[in-house]
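All protein chains of the complex are present and in place, except for one that has been dropped.
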Amino acid sequence: MAWALFLPLVPALGWLAWAALRHAVPLSYNWRSLWQRKTATLSTAAAIAVVVAIFVVVRSLSQGISHAFVSSGRADQAVVLRANSRVELNSSLERDQARVLKVHPLLARDEAGVLASAECYVIMMLDRTDGGGGTNVAVRGLEPAGIRMRGQVRLVQGRWFNPTLWEMVVPRRMAGRFQGLQLGQSITFAGHRWPIVGVFDAGGSAFDSELWTGVEQLMQARKRDAYSTMLVRLADPGRLASFIQQVDADKRLKLEAKAETDYYSEQTEAGRPIQVLGNLITAILTLGAIFAAMNTMYSAVAGRTAEIGTLRALGFRQVEILASFQWEALMLCTMGGVAGALLAQAFNGIQTSTVNFQTFSDVSFAFTITPGLMAQGVAFSVLMGLAGGFFPAWRASRIPVTEAMNS
Amino acid sequence: MEPIITCRAIAKSYYRGALEIPVLQGLDLEIPRGGYYALMGPSGSGKTTLLNLIAGIDRPTGGTLEVCGYQLNDLDDDQLAGWRALHMGFIFQNYNLVPVLSAFENVELPLLLTTLGRRERRERVMAALGLVNLLDRTGNYPRQLSGGQEQRVAIARAIVTEPEILVADEPTGALDAKNAEEVMALLEHLNQGLGKTILLVTHDPKAAHHARVQIHLEKGVLEKTVEINRPDRP
Partner (left out) sequence: MKYLHLIWRSLLRSRRRTLLTVLSLGVSVFLVATLQSILGTLDSYAHNPDSANRMVVRHKTSITNLLPFRYGDWLRQQPEVEAVMGLQWFGGIYQDQRNFFANFAVEPEYLVPIFKEEVRGVSESEVRDFIRDRTGCVVGQALADKFGWKLGTVVPLQGTIFPITPRLTIRAIFRSKRASDEMALYFQYKHLEESVPRMQGKVGTFWVRVRSADDVPRLIERIDHHFRDALEPTLSETENAFQLEFLKMLGDYATMIHTITAAVLAAILIVTASTMAMTIRERATEIAVFRAMGFTGRQVLGLLMAEGVLLSAMGGLAGIALAVVTAGAVRANVGTSIPWLSDFQLQGGTLLFCLQATLAVGVLSTFIPAYQAVRRPIVEGLRSL
């Protein structure tokens, strides 16, 4: 969707490139003119750098949030929940329902058994290490099959939990942010001590905000008799739709199934307000930056009327003057863009968190400034250069030859 | 009668890094009240520098200057500014009017430095504009005026505070012959009729001819003084 923004760039840049190649005003003239007015150039470039940096960071935030929800699903897996429960937290699945599901013919199997995991999803409160008090975090009880079914989760330290013991494994992202979550430490929950036996990395997906343990242990601790959901994998991904239909149609079960990818993308709505806010901020700042760039370029043109008149007298055509000043604006803004993209790097790796409005539990993610995002930032500055430079360049092209004679 | 301007051993050098470039080297000059002097000489002779020193907008590196009864070396920058406001009127080659102010407002500018009230300022401005014959153009902006008219506004501005001395740097340099003639006639009137002391720097021999005394400078030194006697003048 953001690519729609960049579409008008292509023909504009194409024309500019053609103008530059076709003996137009030499680009070195523009480059050197920029440096003749050092303060103006540097300060405008600095302002653009700030806007681009914010743009890149905000998009990284936006991506991080989407990623945290979307990449959590596989196209050949389905989540089975209580009908209309919407989120795992509010769902419940009885033991006999689980038994019925586990023998469904469409499910996949591997060497260890059927790929179906009955799971329990609860919220507990943990104290943050930054002194910010208690925060709700999600705890997932799962069966060993559940670990096998989530390929994006890798163990980085220690070992997986023993499903018959009171043990927990934690995401690397959370280990430092909450008290008692380091490997070897333990937390107290529902009257039991749970030692942390392993640390995992879920690649930025939703599972990076969950503590994992064995489902039976969790249910015992929480005195629950019913699971929350079940995660299943289908032997043939093409049969996913019919599996969902069958579950829906089965009146005994009163359950519904969703493709895992769908389940998580529905959750993305929770992150939408932040994304909207971020986009709004960027849009507003861009406007401000374009005004600033326009101002600088108008000044540049006004100060060089004699030069421009001379160029015309020498034989350069109006459209070539237009292209030339457009290039100058581009160079100015791209300088700022590159600086801004590099500035954004300072945010790379910073961990932050927000709350999932459905479950009120912590969702952590890290700012990841990828080369792709930086390139987007630079492209954005090119857009600003084109927008901000056009009118002044137009003005420059209209300056009559006679100006060359005036002082 | 005491001369209004007394220069003793005036020297001025510019420094480019460690290099000293002398422009004026030990000049003596006396100008009587009501004098009309033209400073002339080739480029680099120091005539503009001398004008600047006398006008109080530059300081000599050596020597003393007494103008209008004040030792300029004894005045600090702020005092010098106040002194200029009272005693000095400036006329430039390029008029240097403020483009966003009307003719009236341009002439009023120096009066804002005084404690005069609005009505008094208005009276003075109108009087000055009347003197330069531009009462029908008080509301016009510089871009709406011809070069000659702009210079006349500048002259009105220069005299509105009733200074004793007028300094002019190439006042006719940007004007055509007819307007130049008008401006010079005006200056003569200011000198003859109102007793203003006028100091002129010019290349233009016709303009110089309007002065009573021509001072020729060569390489920062006074070369010769020429008295101009014109039959049409006493």
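Labels A and B are assigned to the chains in the order they are written; within every chain, residues are numbered from 1.
The rule is simple: a residue touches a chain if its C-beta (ideal position, glycine included) is under 8 Å from a C-beta of that chain, and two chains touch if they have at least 3 such contacts.
Keep in mind that what you see is a predicted model, and the values were worked out from it rather than measured.
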Checklist entry - Which visible chains touch the chain that is not shown? => result A, B
Checklist entry - Of the residues listed, A:L13, A:V50 or A:L106, which one is in contact with the missing chain? => result A:V50
Item to check | Residue among B:L24, B:A55 or B:I165 touching the omitted chain | outcome: B:A55
Checklist entry - Which one touches the absent chain: A:S66, A:T135 or A:Q246? => result A:T135
Checklist entry - Which of these touches the unseen chain: B:G35, B:G63 or B:P110? => result B:P110
Checklist outcome for this item: Sole touch to the unshown chain from B:S13, B:N94, B:N140 or B:Q192: residue B:N94
Checklist entry - What is the set of chain A residues that contact the non-displayed chain in the whole complex? => result 39-40, 42-44, 46-47, 50-51, 53-54, 82, 84-87, 89-90, 92, 122-125, 132-136, 189-190, 269, 272-273, 276-277, 281, 284-285, 287-289, 291-292, 294-296, 298-299, 302-303, 352-355, 360, 362
Checklist outcome for this item: Note that chain B touches the chain not displayed via residues 52, 55, 57-58, 77-78, 81-86, 88, 90, 92-94, 96, 98-101, 105, 109-110, 112-113, 118, 157, 161
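FYI, only the chains that are shown with their structure count from here on.
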Item to check | Centroid distance [mean C-alpha coordinates] between chain B and chain A, Å | outcome: 70
